[in-house]
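With one protein chain removed, the remaining protein chains of the complex are shown where they sit.
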């Protein structure tokens, strides 16, 4: 399937661009992370600490074990600092 | 000694006036209340429930056991309802 | 760092102009006249003029010290106040949100049962009823 993958804050800086279309068979967010981390050194740096990685699937906050079936957009970012 | 005695809210209404000068030998607020309650039926009605009576001596909140030596002004009122 | 008692309405925006410079968090509380029964015409507030402003100032200063406030303000009206109008306001400014929230809550809990104000509800038929203190207000104060 084709997924829109978005990056924010220092993940975006490490990856080098804010979004990309990714073709993947990943079943979960965690599988997608593994695929992305293996793709470029920038991606590897962006995903080097899964403990601080946050994600949203189709604009809902979720976790690495979330399934991707039917998903269209996955976003990755560091812990949020709003307010 | 001569004390200025002030009344607020429904204590003022029951007593019938907002302030009066009282000559007293009362040692504590409680003694003063006993003297005042005996003075008129209005005062008696104002002081009929000591549990809800609040008082200030020289504009500081205190309780019925506060001493009156050196005091110039004593105020009586129901529980406050600010805010 | 001011406390005022007045009959005139106040303007929250004007009160907050230049309030809490350098702080990261500002919390305000505004109390409004609410008509729960549909029978009320207005609220009337009596206070103890010789005592009120100083008591408010002293307590604001105590809260400033306890919560390390950058700024605080208390404005409380007395006299007749119409339905929907503002009764009083508290504003607190601190570096972080928790202190600003806690200080505002503390000041409000104190004002409810320790500041020398007495409220009376004036009904449309002209009758007046003193507002009873709530037991919960004493409980609220014991949190601190």
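Letters are used for the chains, namely A, B and C, taken in the order the chains are written, and counting of residues starts over at 1 for each.
Here is the rule we use: contacts are C-beta pairs under 8 Å (C-beta built on N, C-alpha and C of every residue); 3 or more make two chains touch, one makes a residue touch a chain.
If you're wondering where the values come from, they're calculated on a predicted model, not measured in any experiment.
Colleague: In the full assembly, spell out which visible chains the left-out chain is touching.
Modeller: Within the full complex, the chain left out of view touches A, C.
Colleague: Among A:16, A:42 or A:78, which residue is in touch with the absent chain?
Modeller: Per the contact definition at the top, the residue touching the missing chain is A:78.
Colleague: By the contact criterion defined above, which parts of chain C meet the unshown chain? Give residue numbers in ascending order.
Modeller: Touch set of chain C with respect to the missing chain: 11-13, 16, 20-34, 84, 95, 97-98, 100-101, 104-105, 108, 112, 140.
Colleague: On chain A, what residues meet the omitted chain?
Modeller: 6, 8-10, 12, 56, 59, 61, 73, 75, 77-83
Operating definition for what follows: only the chains that are shown with their structure count from here on.
Colleague: Hey, how far is the Cα centre of chain A from the one of chain C, in Å?
Modeller: 48
Colleague: Report the inter-centroid distance (CA atoms only) between chain A and chain B in whole Å.
Modeller: Using C-alpha averages as centres, the distance is 71 Å.
Colleague: Centroid from C-alpha atoms only, then distance chain B to chain C, rounded to Å. What do you get?
Modeller: For chain B versus chain C, the centre distance works out to 25 Å.
Colleague: Among the residues of chain B, pick out those that touch two or more other chains and give their numbers.
Modeller: none
Colleague: Identify all positions of chain C at which a residue touches two or more other chains, and write them in rising order.
Modeller: Residue numbers touching two or more other chains: none in chain C.
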